[in-house]
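One protein chain omitted, others in place.
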């Protein structure tokens, strides 16, 4: 299903989700007494124990990777694959399940970076003795070169943090024509200094992104670098037939002694692409032959849930880690009906969130969202919902608000969703009809979904919009989704609600300027509640990522930093001899 | 004959040009903006403009089309500076999605679709013609009725239904076959065949049913011709009559059908490839469409049209060789 690819690559994906606090492991929704045990293995569990070195790990996928070129890799789980196996970054996430995985450790760098000038200048030192796959040394200049590449109009799609944070980059179009940035200095081969346009307290996290991995200028192939990134990680590409098969073998020049996170257990990693989703599930459930040493890349199909949950021996092999993203129903505040605050607030009560859960695979794979910031960004119990934690709709409250908003008999409205969210839109249609709101559904192909809802003149009244935080703070969430100054006439993304509120924008600027991360964190949580009261969107779901592993797999867990995808740094096999070489 | 060939070739070129133009216009009307899709989520308007320029999307339609046509023969450059990509004859542009030349992508996927098409074609020809000719010779008998009822029923089953049932029966229940994972013929001939057996069967059953019906009626028609009756009356052995005279003339309409079907299948069986997860041209097309990867979509369409047109030309040539009157 390449649809999911698109949906990922343009929306949720663009971000680096980060599980920060213990909220990840605790369950929400105490109001649902019917709740059964947790799906799959509990958060924080590692499936299969400690892997043994060797063997072939197979990854079964229904799609190809978007971009493996580190300057262009910003599709959520692909960043996991790239940075854990093929290229190292200045810092990286710990290889640990649950909340521990949200911590970062130095990777190529010797520490998490030294800020100066109040966080405007960041200096990193590289470890000695780092090598590429051909044995040549990894230099600070190569990291600078790759950051510069992310400015090139040919090499699009990657993280844009360099464009956003670096000083003096106006009009810069990349190093392909021989121009270089002055805001990155490399006084010697092991030192790199970034000058930023404003203080960025969490820049240590920024440099976990693949943009901050090394690419030597001698290996530059423009857009075709994508086909064979030059490895600085534990594996290198043996062959890559796009859309068919990728084979990774060990990079002999990678040294475990320099690497605090990557274990590189398997000798070889094979990615089979373009398979059918349901067939991947069946193969891994059966776990015969090489399939026992396989993991799935794409989500388990909803239809397979009934094959997995009732069977304990299969359920033991299911990971369902939180994606760390929030799914929202964006209300178009720029025109009637949702320019009316009361009508927007009525939607908070009218939407039946439990129907949303069912339509997305059931409570086993979803939690009901009660606020905008995902649990990973809020302490447990710290941020509250302005509308309570109800799971079903409150028709009476909704009707009261509708009456106050001057529409006691409801109104007609429109929603645009991508074809994959069809059932969810239909569930919305159903629950809104209970309070007299008539919803007209327009589905569009995933490939044009964001263009359609991003055209502000023709935008629908409602749209389903997901956002994953880029950082362990609200600064990578709320300003992207609710800052009115980011609205573009066409190609508008993030602030799909077209929510403009001077007070909220002012507060956002104030919080961004805070130097203390903890108080900024609290401030973002308070701002979340303020925005909720203005109701530009209805929080719907916090989804989980369901993934199955074969029964010869060890060391598997969903990593919170990459929307719950397996951590490829430490995954391996129980018995390498069982995998086909 | 030469003049005839030249005329046909010009016709082919005209048809391909027309198809190319229609496809181009269709995709020009597409609401998706490939530049915005490539640029990503937080693309600034200025960067979007740069990307659009880089992809050549800021040019007017006629100009883009002209560049495309010229590019096919003369080649084109993508991008600028030292890392610009040159794409030589026959240049169908570069995939927006993965920066590979469309021609290379097509040639990479074509063996897969061809494996699928030729394997299935062998099966359906044997099954379909066998059943059709047998039924025709036993016209009205129980065997005829059984075969034709089976054929009409099989032809009414959509390929995606047959495919799922085959997977269920041969993979899930009995475990006789593996889940199809394409293996190239050159690396492992046995693996190639076992992995393709399921999709072959799924396609072949559908086509065999159609061919059984078609060949039965042409065979009956042929056997009713006066010269067959004459041959019979002259006491020629029944076998010789059927094979030498009946089959030969009955096969002409079947051949026409076969050329068209094979031509269409070579450029990808979209549904079959997608349901079995086979990385052929059809799958390439479907994925490209989902990502508004216009150059790839255009390339597949042209390839498909090329095969269909060529199949037509070959059939016509065959007729022309047999019957010189066609050439005039």
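Order as written gives the chain letters A and B; numbering starts at 1 within each chain.
Going forward, a contact is a pair of C-beta atoms (placed from the backbone, for glycine too) under 8 Å apart; a residue touches a chain by one contact, two chains touch by 3 or more.
Definition applied: contacts and distances are computed from a predicted model.
**Student:** Select, from "Cytochrome bc1 complex Rieske iron-sulfur subunit", "Glutathione S-transferase", "Acetolactate synthase" or "Peptide ABC transporter permease", the UniProt-recorded name of the complex's unshown chain.
**Tutor:** Record says "Peptide ABC transporter permease".
**Student:** Thinking of the whole complex, not just what is shown, which of B:106, B:297 or B:315 touches the missing chain?
**Tutor:** B:297
**Student:** Using the definition of touch stated at the top, determine which of B:48, B:223, B:262 or B:308 touches the missing chain.
**Tutor:** Only one listed residue reaches the unshown chain, and that is B:308.
**Student:** In the complete assembly, which of A:216, A:278, A:474 or A:555 touches the absent chain?
**Tutor:** Of the listed residues, the one touching the omitted chain is A:278.
**Student:** If the hidden chain were put back, which of A:115, A:174 or A:361 would touch it?
**Tutor:** Checking the options A:115, A:174 or A:361, the one contacting the hidden chain is A:361.
**Student:** Go through chain A and note every residue touching the omitted chain.
**Tutor:** Spelled out for chain A, the touching residues are 36, 277-278, 282, 301-307, 309-310, 354-355, 357-359, 361-365, 419, 422-423, 425-427, 429-430, 441-445, 447-448, 452.
**Student:** Residues on chain B that touch the omitted chain in the whole complex?
**Tutor:** 11, 15, 18-19, 22-23, 26-27, 29-31, 139-140, 144-145, 148-149, 152-153, 155-158, 160-161, 164, 168, 172, 214, 216-218, 220-221, 253, 264, 267-268, 270-271, 274-275, 285-286, 289, 297, 300-301, 304-305, 308-309, 312
Everything that follows uses one rule, which is that only the chains that are shown with their structure count from here on.
**Student:** Which stretch or stretches of chain A touch chain B in the complex?
**Tutor:** Residues 2-3, 5-6, 9-11, 14, 62-64, 74, 153-154, 156-158, 160, 163-164, 173, 176-177, 220-224, 226-227, 241-244, 272-276, 279, 282-283, 445-448, 450-452, 454, 480, 488, 491, 493-494 of chain A touch chain B in their complex.
**Student:** Can you name the residues of chain B that touch chain A in the complex?
**Tutor:** 30-33, 36-45, 47-48, 50-51, 53-54, 78-85, 94, 98-100, 105, 108-109, 167, 172, 179, 181-182, 274-279, 283-284, 286-287, 289-292
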